[in-house]
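Here the complex is missing a single protein chain, while all its other protein chains stay put.
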Amino acid sequence: MKKNLTAWLCLLPALAFLLVFMVYPLVDVFIYSFEEGYNFASQSYFGVGLYNYDYVLHDPYFIQALKNTFIIVIITVPLSTGIALFISLELSNIKLIRDFFQTVYFLPYVTNTLAVGLVFMILFKKTPYSDGLVNILIQFFGGTGVDFIDGPYWAKMFVMCFYTIWIVMPFKILILTSALASVNPMYYKAAKVDGTSSFRTFYKITLPMISPMVFYLVITGFIGAFKAYSDEVALFGTDLNAAGMNTIVGYVYDMLYGNSGGYPSYASAAALILFAIVFTITTINLMVSKKTVFYN
Amino acid sequence: MDKQQVQTIERESMIRNRLREVLRYLFLILWAILVLFPFYWMILTSVKSYSAYNSEYVPKFFTLSPTVQNYIQAFTAVPLARYFFNTLVFTLVTTALMMIVIIFAAFAFARLDFKGKDIVFSMFLSLMMIPNELVIITNFVTITNLDLRNTYLGLILPSVTSVFYIYLLKENFEQIPEELYKAAKVDGTSDMRYLFKVMIPISKPTLVTVTILKVIECWNSYVWPRLITDDKNFFLVSNGIQEIRENGFGRENIPAMMAAVVVISLPLVVLFLIFRKKIMEGVARGGTKG
Partner (left out) sequence: MKIVLEHLTKRFPNRNKKIKDEVVAVSDFNFTIPDGKLVGLLGPSGCGKSTALNLICGLEKPTEGRIYFEDLDVTGLEPEKRGVGLVFQNYALYPHLTVRENIRFPLENLRGEDKLTKEVMEEKVLEAAKLVQIDSLLDRKPNEMSGGQQQRVAIARALVKMPKVLLLDEPLSNLDARLRLQTREEIKRIQTETGITTVFVTHDQEEAMSISDIIVVMKDGVLQQMGKPQEIYDEPINLFVAKFLGTPQINVFEGSVRSEKVYIGESPVMDAKGVGDGDVYVAVRPEGFIVDENGPLACSFINREVMGRDTSVIATNEHFLGENIRAIIPSEEEVVPVDGCVRFSLKPHKVRLFDKIIEERIRTE
């Protein structure tokens, strides 16, 4: 009895915080999403139904955000995972100054996304004084410059994806290098003695051995990319709708707060749509992984 | 195969290996430059004078007359020091409170026996899958209704528990052999004394890692502070930098802006360089970004 009491007292703070800031909100977000015409000021609504979902799904800003998010996901997840895998492989093959490279590669993880985003902005932006370093480089190699921050959609999307990859790379490289380090070198020795080509070694030995980690990265990569938001703000400012670069999460926050805010019902509906998408994709991912991933 | 042939093969494979090695290093150096260049550029720009920067159509890759003027301006023209102070308070208080909350919770799950433990724990685990975006809406409303917008309390409260860290710590606590607990019980050690005198000291490496990861998370947090503060006096650095970008220094003073960026980035970079091993191990064991 005394034992029970101690235990519950220990759990009390955690339970209290989780109930107030996680469990209750989780229930509440569903309720919000079905309350039509909810008014934040008077805290009243006039109906219950699917109107909020209908509104969100027909909102051109949401469609734009959905499109942007999907493009970011489709481009950055495979590309960043692939490059990270390549870098990690190269990294695991060197001895000299490997520690230095690992440290450098991890640096973006600890930096403030908003702050470094500003640096990317000035590197890519065209101003009256200067075309920006990237454009000058392009012109140097005979191309024509383009404003990556206020210019055409594809250019903005390019910087967006570039920055996203730059940001997510440290985590992936770290995970993959530690996965590679945990593969028993005995397998490589055996393969070498058998005269296995390096490509075949990678494809038949390394990849299956680290596949659980690769898969973990793909899943978390998908989830993370679907929730893209602050990287966008870093590059294009808080008014993402005007820049045409909004994301689903950005849409949720804009609906909640800010210039177009004050609609928690729309925000809830959008958040739940996002959750449904992420949930579906993760489930598909897990199903695929069951078939392809090699577990020890 | 005669001796001649063996030698040719040896030489060829040596050349091939060398070439591969060189290419490998070239590639790795290229990526390192890609990572480091933005950092270099922000430091470089932050020490160029305003007029020098604006007169360079083709930006120079170095400067011969560095100035600290921009740093002075960063701290005087905008309330950067205030943002810094706010972030420091937010980070320290949130991290400290979270450590207390999760240590007790993890201890209850790892060492104490109580009715309903399994059920409560699996409920905890299922909460791990809930994305922040879903609950942030109601939390925003809750904090607003409690009249806690633009207060430290409003900033801090929703971030003082982490299901994931409770889980991580519980796993770590459970690795401490049960015999130690039994030995302590035979000696008449109370549960709390056991927690403070045995478990916490033994788990120090993990606790340090969790603390550092939480500090990084707090220092860089943007979304929640943005929702919950619109009074500059309560801005954190992330919001501050956004504010500076949109309204500070008369829009185009990029060197001053970069000075602010350097100042904001510096503490974490220093922390990282000190605790490099711990941070990288910690993240590899289960950190995520964002």
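Every chain is named by a letter (A and B) in the order it is written, and numbering of its residues begins at 1.
Operating definition for what follows: contacts are C-beta pairs under 8 Å (C-beta built on N, C-alpha and C of every residue); 3 or more make two chains touch, one makes a residue touch a chain.
Remember, it's a predicted structure, so these values are computed and weren't measured experimentally.
Within the full complex, the chain left out of the display contacts the shown chains B. Listed residues B:Ile29, B:Ala183 or B:Val270: the one in touch with the omitted chain is B:Ala183. The residue from B:Ile43, B:Val89 or B:Ile202 that touches the chain not shown here is B:Ile202.
For subunit B, the residues in touch with the chain missing from this view are 177, 179-180, 182-190, 193, 197-198, 201-202, 204.
Keep this in mind: only the chains that are shown with their structure count from here on.
Listing the residues of subunit A that touch subunit B in their complex gives 3-4, 6-11, 13-15, 17-18, 20-26, 28-29, 32, 40, 87, 90-91, 93-94, 101-116, 118-123, 127, 129-131, 133, 136, 166-169, 171, 174-175, 178, 220, 223-224, 227, 229-230, 233, 237-238, 249, 252-253, 256-257, 264, 267-268, 271-272, 274-275, 278.
Listing the residues of subunit B that touch subunit A in their complex gives 21, 24-25, 27-28, 31-32, 34-36, 38-39, 41-42, 45, 54-59, 100-102, 104-105, 107-109, 112-115, 117, 120, 124, 127, 130-131, 133-142, 157-158, 160-161, 163, 166, 191-192, 216, 219-220, 222-223, 226-227, 237-238, 241-242, 245-246, 252, 254, 257-258, 260-261, 264-265, 268-269, 271-273, 276, 279-280, 283-284, 287-290.
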